[in-house]
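For this depiction, one protein chain was excluded, whereas all remaining protein chains were kept in their positions.
For clarity, chains are labelled A and B in written order, and residue numbers in each chain start from 1.
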Amino acid sequence: MKRPAPIGLFRAAFVLLGKDLLIEWRTRARLNALVFFSLSTLLLFSFALGPDTKLLERNAGGYLWLAILFASTLSMGESFRIEYENACLDGLRLAPADARAIFLAKAMGNTLLLVALGGLLIPVMVALYGVKVVLGVGPLLATLALGCMALAAPGTVYAAIASNARARDVLLPLLLFPLIVPALLASAKAMMLVLQGDPMNQLNSWFGLLGGFNLIYWGLGFALFPRVIED
Amino acid sequence: MGKFLRMALPPIALGLLVTGHYIGLAVAPPDREMGDVQRIMYAHVPAVWIALMALTINFICSVVYLFKPSWKTDSLAEASAEVGLLFGTVGVLLGAIWGRPTWGVYWTWDPRLTTAAILLVSYMGYMALRRFVEDPEKRAVWSAVVGIIAAVDLPIIWYSVKWWRSLHQVQSSPKTVDPEMVLPLRISAFAFLAFMILFILHRYRIALHERQAEVALPDALPTDGPQANRTPGVV
Partner (left out) sequence: MSALMTLTVLAQAAAGEVGSGRIQGGWGYVWVSYGITWGAFALYSLSLWLRRPKNSPAGPKE
């Protein structure tokens, strides 16, 4: 803004992130819609499975992650739709900043949104399904953050692709769901351990898997994203 | 070379297939434990091997395309993905059928089966992406990206499912293959390999032809072109 020289990668990313968060904050449309969508998903699980409280309690972690996953496909598709709407992406591409900064900004924005969503959903889940958080808030937040990051990195790349294709609403889940199976598996498993206690000390291996997944896909997304949005 | 392959390969492939499957069905001894049902192996195992080989070709083409764009690489990627999907589907179906008499169920959540199923869904998504993007250049780049990401995911899925399962039970079915079963297995594998080359070759020609037709008339297609992908706000 002040000088025409290319600004650094991380500064550019944070400027873009600030812009996205500001847009989100001004309308709050996306977060509102997502919260209601995932709340009703959580409710629907209990209707679909019947009032078996034991079952709900045991599987609460899995349901929470499914609700977040379904919401994430909506939210990530939206994060690029706003850029295509008024050809904003072309503007971003023309800016003297690294294209990879766009990936970082979008992925961080999606992560933050999902973490916020999860933060709102967890108390509801605790109340609805009657679970106890045995391991405490620290591991709970760590699981939430790692899991949301793992959904957001590949999701951002695929959302950028799908939002510009035909049938984008179908395409994003079609591409994303098989891909994030390891992340979903690990975060649901870790969440269940957090909720029910971890007598056999398995939590760290699931965190390791999530960490590795994050490392690989944040790296791949960072490297490949400029090719995705090039013209 | 291409002409020779196209003329000579069909009889070779068919001959190998008939020989391999004949030996497998009629000559090879039945398995000690699984009886005649084990004969499914001569179709199931090569199908899975060849599917993995075709998808490896797809991965290599995807990487190469990003470094050195060419319609030939893109067409080969499309061809290998579709053929890999064909062999993979056959392999998974046969595995499920084989599972019914041996395990008593069509499906178990063992790492191999689960990974194979996810693999199929991933590459169906890949093929859907190719179908849903009209702009040939974007389609090529995007499908290369998706091809790389999907291929990288496979080992992660494998290990994660393995860990996930190991908390419940340990899948143990070490299958020692009798020497008399090796011969039909090997012949069948080469037959499937020949079919893969044949299929990919023909599919590649179709894809390349489509690419050339698309590139030859970039703006002639009125509204079905890349413009239609944009949202109405964009002029």
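One rule holds for everything that comes next: contacts are C-beta pairs under 8 Å (C-beta built on N, C-alpha and C of every residue); 3 or more make two chains touch, one makes a residue touch a chain.
In this text, all values refer to a predicted model and were calculated from it rather than measured experimentally.
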| request: Kindly name the visible chains that come into contact with the excluded chain. | output: B
| remark: Given B:15, B:69 or B:101, the correct residue touching the omitted chain is B:101
| message | Give me the chain B residues in contact with the hidden chain, please. | response | 2-3, 17, 21, 25, 30, 32-37, 39-40, 43-44, 47, 86, 89-90, 93-94, 97-98, 100-102, 195, 199, 202-203, 205-206, 208-209
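Everything that follows uses one rule, which is that only the chains that are shown with their structure count from here on.
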| remark: chain A to chain B, mean C-alpha position gap in Å, rounds to 30
| request: Quick one: which bits of chain A touch chain B in the complex? Just the residue numbers, please. | output: 81, 84-87, 154, 157-158, 161-162, 164-167, 170-171, 174-175, 177-179, 181-182, 185-186, 189, 202, 205-206, 209, 212-213, 216-217, 220, 224, 227-228, 230
| field | chain A contact footprint on chain B (complex, rising order) | value | 66, 118-119, 121-122, 124-126, 128-129, 132-134, 138, 141-142, 144-146, 148-150, 152-153, 156-157, 159-161, 163-164, 167, 228-231, 233-234
